[in-house]
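There's a structure below that I have some questions on.
Removed from the display is one protein chain of the complex; every other protein chain stays in position.
Up next is chain A:
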Amino acid sequence: FSRPDRPLGPYDTDEKVTSYQQATTYNNFYEFGTDKSDPARLARSLRPRPWTVRIDGEVRKPQTIDIDTLQSWFPLEDRIYRMRCVEGWSMVMPWLGFPLAGLIRRLEPTGKAKYVQFTALLDPKQFPGQKQQVLQWPYVEGLRLDEALHPLSFMAVGLHGRTLPGQNGAPLRLVVPWKYGFKNIKSIVRITLTEKQPQTTWALAAPQEYGFYANVNPAVPHPRWSQATERRIGELGRRKTLPFNGYADEVAGLYRGMDLRKNF
(Lines give C-alpha, C1' and ligand atoms only; values in the text may rest on other atoms or scores of the structure.)
Protein backbone atom coordinates (compact mmCIF):
# COMPACT_ATOMS: atom_id res chain seq x y z
CA PHE A 1 0.00 0.00 0.00
CA SER A 2 0.94 3.61 -0.65
CA ARG A 3 4.50 4.06 0.45
CA PRO A 4 6.21 7.43 0.04
CA ASP A 5 7.96 7.52 -3.32
CA ARG A 6 11.45 7.96 -1.91
CA PRO A 7 14.28 5.91 -0.47
CA LEU A 8 13.76 4.83 3.13
CA GLY A 9 15.26 7.09 5.77
CA PRO A 10 17.37 5.82 8.67
CA TYR A 11 14.36 5.67 11.01
CA ASP A 12 11.85 4.18 8.59
CA THR A 13 10.68 0.59 8.84
CA ASP A 14 10.38 -1.35 5.58
CA GLU A 15 7.40 -3.34 6.91
CA LYS A 16 4.07 -3.35 5.13
CA VAL A 17 2.23 -0.12 5.87
CA THR A 18 -1.24 -0.34 7.49
CA SER A 19 -3.93 0.81 5.05
CA TYR A 20 -5.37 4.31 5.37
CA GLN A 21 -8.80 2.74 5.83
CA GLN A 22 -7.67 0.65 8.82
CA ALA A 23 -5.49 3.38 10.33
CA THR A 24 -8.43 5.80 10.33
CA THR A 25 -11.26 3.53 11.50
CA TYR A 26 -9.67 1.66 14.41
CA ASN A 27 -8.62 4.28 16.92
CA ASN A 28 -8.35 4.75 20.65
CA PHE A 29 -9.30 8.38 21.19
CA TYR A 30 -11.49 8.52 24.30
CA GLU A 31 -12.24 12.21 23.72
CA PHE A 32 -14.66 10.92 21.08
CA GLY A 33 -15.75 7.78 22.94
CA THR A 34 -14.36 4.52 24.26
CA ASP A 35 -15.30 2.39 21.25
CA LYS A 36 -12.66 2.16 18.54
CA SER A 37 -15.20 3.12 15.91
CA ASP A 38 -16.31 6.28 17.79
CA PRO A 39 -13.42 8.52 16.64
CA ALA A 40 -14.00 7.93 12.90
CA ARG A 41 -17.75 8.40 13.36
CA LEU A 42 -17.54 11.61 15.40
CA ALA A 43 -14.31 13.20 14.14
CA ARG A 44 -16.21 15.81 12.11
CA SER A 45 -17.08 17.64 15.32
CA LEU A 46 -13.40 18.51 15.79
CA ARG A 47 -12.32 21.76 14.09
CA PRO A 48 -8.55 21.63 13.51
CA ARG A 49 -8.43 25.20 12.11
CA PRO A 50 -8.04 27.83 13.41
CA TRP A 51 -5.84 26.26 16.11
CA THR A 52 -3.19 27.64 18.40
CA VAL A 53 -0.60 25.97 20.56
CA ARG A 54 0.47 27.59 23.81
CA ILE A 55 4.10 27.18 24.74
CA ASP A 56 5.04 27.94 28.33
CA GLY A 57 6.88 26.80 31.44
CA GLU A 58 10.65 26.65 31.56
CA VAL A 59 11.30 28.26 28.16
CA ARG A 60 12.92 31.56 27.27
CA LYS A 61 10.27 32.26 24.63
CA PRO A 62 6.79 31.49 26.01
CA GLN A 63 4.24 32.18 23.28
CA THR A 64 1.00 31.18 21.63
CA ILE A 65 1.50 30.13 18.03
CA ASP A 66 -0.91 29.46 15.20
CA ILE A 67 -0.60 25.86 13.97
CA ASP A 68 0.15 26.96 10.39
CA THR A 69 2.95 29.26 11.58
CA LEU A 70 4.36 26.48 13.75
CA GLN A 71 4.27 24.05 10.83
CA SER A 72 5.99 26.55 8.55
CA TRP A 73 9.03 26.62 10.86
CA PHE A 74 10.09 23.15 9.75
CA PRO A 75 10.33 21.24 6.49
CA LEU A 76 7.84 18.35 6.67
CA GLU A 77 9.34 14.85 6.67
CA ASP A 78 7.92 11.35 6.20
CA ARG A 79 8.48 8.76 8.90
CA ILE A 80 7.27 5.18 8.65
CA TYR A 81 7.00 4.01 12.25
CA ARG A 82 5.65 0.96 13.99
CA MET A 83 2.91 1.80 16.51
CA ARG A 84 2.26 -0.65 19.34
CA CYS A 85 -0.89 -0.21 21.43
CA VAL A 86 -0.78 -1.28 25.09
CA GLU A 87 -3.82 -3.47 24.30
CA GLY A 88 -1.73 -5.85 22.17
CA TRP A 89 -2.21 -4.68 18.60
CA SER A 90 0.06 -2.76 16.28
CA MET A 91 0.13 -0.84 13.01
CA VAL A 92 2.72 0.60 10.64
CA MET A 93 2.03 4.29 10.16
CA PRO A 94 3.44 6.60 7.50
CA TRP A 95 3.48 9.91 9.37
CA LEU A 96 4.18 13.37 8.03
CA GLY A 97 5.61 15.98 10.38
CA PHE A 98 8.77 17.25 12.00
CA PRO A 99 11.12 16.10 14.77
CA LEU A 100 10.11 17.28 18.24
CA ALA A 101 13.75 18.13 19.04
CA GLY A 102 13.75 20.96 16.48
CA LEU A 103 10.70 22.54 18.08
CA ILE A 104 12.05 22.25 21.62
CA ARG A 105 15.44 23.71 20.72
CA ARG A 106 13.70 26.60 19.04
CA LEU A 107 11.79 27.35 22.24
CA GLU A 108 15.06 27.57 24.19
CA PRO A 109 14.42 25.58 27.39
CA THR A 110 15.86 27.08 30.56
CA GLY A 111 18.34 25.17 32.72
CA LYS A 112 15.46 24.04 34.96
CA ALA A 113 13.59 22.22 32.20
CA LYS A 114 13.67 18.46 32.77
CA TYR A 115 10.38 17.29 31.28
CA VAL A 116 8.00 18.19 28.49
CA GLN A 117 4.30 18.16 29.26
CA PHE A 118 1.71 18.01 26.47
CA THR A 119 -1.94 18.94 26.95
CA ALA A 120 -4.75 18.06 24.54
CA LEU A 121 -7.79 20.17 23.73
CA LEU A 122 -10.51 20.40 26.38
CA ASP A 123 -13.83 21.14 24.69
CA PRO A 124 -16.82 18.80 25.14
CA LYS A 125 -18.48 20.49 22.14
CA GLN A 126 -15.72 19.24 19.86
CA PHE A 127 -14.92 16.15 21.92
CA PRO A 128 -18.28 14.60 22.90
CA GLY A 129 -16.49 11.87 24.89
CA GLN A 130 -15.38 14.53 27.38
CA LYS A 131 -18.99 14.79 28.61
CA GLN A 132 -18.21 11.57 30.49
CA GLN A 133 -15.47 11.54 33.10
CA VAL A 134 -14.02 8.29 31.76
CA LEU A 135 -10.60 9.88 32.14
CA GLN A 136 -9.52 13.09 33.78
CA TRP A 137 -9.80 15.73 31.03
CA PRO A 138 -7.89 17.28 29.39
CA TYR A 139 -5.61 14.41 28.37
CA VAL A 140 -2.05 15.07 29.51
CA GLU A 141 1.12 13.28 28.48
CA GLY A 142 4.79 13.86 29.04
CA LEU A 143 8.35 12.89 28.21
CA ARG A 144 11.65 13.32 29.90
CA LEU A 145 13.58 16.09 28.12
CA ASP A 146 16.19 13.68 26.73
CA GLU A 147 13.42 11.44 25.39
CA ALA A 148 11.78 14.44 23.76
CA LEU A 149 15.07 15.47 22.18
CA HIS A 150 15.68 11.99 20.73
CA PRO A 151 15.62 12.09 16.91
CA LEU A 152 12.83 9.44 16.83
CA SER A 153 10.40 11.69 18.77
CA PHE A 154 8.14 13.24 16.21
CA MET A 155 5.29 15.73 15.88
CA ALA A 156 2.85 14.52 13.22
CA VAL A 157 0.57 16.77 11.18
CA GLY A 158 -0.19 14.27 8.42
CA LEU A 159 -0.74 10.59 7.65
CA HIS A 160 -0.41 8.70 4.37
CA GLY A 161 0.60 11.94 2.64
CA ARG A 162 -2.62 13.70 3.69
CA THR A 163 -3.52 16.16 6.41
CA LEU A 164 -3.97 14.35 9.72
CA PRO A 165 -7.63 13.26 10.10
CA GLY A 166 -9.51 14.21 13.27
CA GLN A 167 -9.65 10.63 14.53
CA ASN A 168 -5.84 10.40 14.37
CA GLY A 169 -5.30 13.56 16.41
CA ALA A 170 -5.59 16.57 14.08
CA PRO A 171 -4.02 19.00 13.77
CA LEU A 172 -0.94 18.12 15.83
CA ARG A 173 0.00 14.95 17.70
CA LEU A 174 2.99 13.36 19.32
CA VAL A 175 4.56 10.15 17.98
CA VAL A 176 7.06 8.29 20.18
CA PRO A 177 7.39 4.94 18.43
CA TRP A 178 9.21 2.99 21.17
CA LYS A 179 6.43 3.65 23.68
CA TYR A 180 2.88 2.33 23.93
CA GLY A 181 0.39 4.24 21.81
CA PHE A 182 -1.29 6.07 24.68
CA LYS A 183 1.85 8.23 25.07
CA ASN A 184 1.17 9.65 21.60
CA ILE A 185 -1.11 12.44 22.75
CA LYS A 186 -3.42 13.84 20.08
CA SER A 187 -4.85 17.29 19.26
CA ILE A 188 -2.23 19.16 21.30
CA VAL A 189 -3.00 22.73 22.44
CA ARG A 190 -0.23 23.27 24.95
CA ILE A 191 3.40 22.31 25.42
CA THR A 192 4.94 23.07 28.80
CA LEU A 193 8.56 22.56 29.81
CA THR A 194 8.63 21.55 33.47
CA GLU A 195 11.04 20.81 36.24
CA LYS A 196 8.88 18.05 37.73
CA GLN A 197 7.62 14.89 36.10
CA PRO A 198 4.16 15.60 34.66
CA GLN A 199 1.09 13.78 36.01
CA THR A 200 -0.02 11.90 32.93
CA THR A 201 -3.59 10.84 32.27
CA TRP A 202 -3.36 7.03 32.15
CA ALA A 203 -0.81 6.88 34.95
CA LEU A 204 -3.33 8.81 37.08
CA ALA A 205 -6.26 6.64 36.01
CA ALA A 206 -4.61 3.26 36.73
CA PRO A 207 -1.09 3.68 38.14
CA GLN A 208 -0.55 -0.06 38.60
CA GLU A 209 -1.29 -0.67 34.91
CA TYR A 210 0.13 2.32 33.06
CA GLY A 211 3.38 3.98 34.01
CA PHE A 212 4.97 7.27 33.03
CA TYR A 213 7.57 5.60 30.82
CA ALA A 214 5.32 3.10 29.03
CA ASN A 215 8.20 1.76 26.96
CA VAL A 216 7.12 -1.22 24.87
CA ASN A 217 8.44 -4.17 26.84
CA PRO A 218 7.51 -7.82 26.13
CA ALA A 219 9.06 -8.85 29.48
CA VAL A 220 6.70 -6.75 31.60
CA PRO A 221 3.12 -8.00 31.29
CA HIS A 222 0.11 -5.78 31.76
CA PRO A 223 -1.70 -7.02 34.91
CA ARG A 224 -4.48 -8.37 32.72
CA TRP A 225 -2.66 -9.64 29.65
CA SER A 226 0.76 -10.62 28.39
CA GLN A 227 2.73 -8.09 26.35
CA ALA A 228 4.88 -10.81 24.76
CA THR A 229 2.97 -10.81 21.49
CA GLU A 230 0.89 -8.45 19.40
CA ARG A 231 -1.48 -8.60 16.47
CA ARG A 232 -0.46 -6.50 13.51
CA ILE A 233 -3.70 -5.01 12.21
CA GLY A 234 -4.53 -6.75 8.93
CA GLU A 235 -3.09 -10.08 10.08
CA LEU A 236 -4.86 -12.91 11.89
CA GLY A 237 -1.98 -14.42 13.84
CA ARG A 238 0.25 -12.80 16.42
CA ARG A 239 3.89 -11.83 16.24
CA LYS A 240 6.48 -11.42 18.96
CA THR A 241 6.69 -7.96 20.52
CA LEU A 242 10.19 -6.51 20.44
CA PRO A 243 11.83 -4.57 23.30
CA PHE A 244 11.28 -0.84 22.75
CA ASN A 245 9.04 -1.85 19.85
CA GLY A 246 12.12 -2.74 17.79
CA TYR A 247 13.88 0.58 18.44
CA ALA A 248 16.18 -0.73 21.20
CA ASP A 249 19.37 0.08 19.28
CA GLU A 250 18.33 3.71 19.12
CA VAL A 251 16.78 4.31 22.54
CA ALA A 252 17.85 1.66 25.07
CA GLY A 253 20.73 3.93 26.13
CA LEU A 254 18.25 6.50 27.46
CA TYR A 255 17.34 4.08 30.24
CA ARG A 256 20.74 2.71 31.21
CA GLY A 257 20.83 1.88 34.91
CA MET A 258 17.06 2.07 35.32
CA ASP A 259 14.93 -0.86 36.50
CA LEU A 260 12.41 -1.06 33.67
CA ARG A 261 10.18 -3.39 35.69
CA LYS A 262 9.69 -0.61 38.22
CA ASN A 263 9.75 2.23 35.73
CA PHE A 264 7.26 0.58 33.38
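Everything that follows uses one rule, which is that a contact is a pair of C-beta atoms (placed from the backbone, for glycine too) under 8 Å apart; a residue touches a chain by one contact, two chains touch by 3 or more; residues count from 1.
One rule holds for everything that comes next: contacts and distances are computed from a predicted model.
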Missing subunit (named according to UniProt) among the choices "Protein-methionine-sulfoxide reductase heme-binding subunit MsrQ", "ABC transporter permease", "C-type cytochrome biogenesis protein CcsB" or "Thiazole synthase": "Protein-methionine-sulfoxide reductase heme-binding subunit MsrQ"
Omitted-chain contact residue, chosen from A:Leu76, A:Val134, A:Ala219 or A:Met258: A:Val134
Per the touch definition above, residue among A:Phe29, A:Trp89 or A:Trp178 touching the missing chain: A:Trp89
Interface residues of chain A (partner: the chain not displayed): 22, 25-26, 30, 34, 36-37, 87, 89, 132, 134-135, 205-206, 221, 223-226, 231, 233-234, 236-238
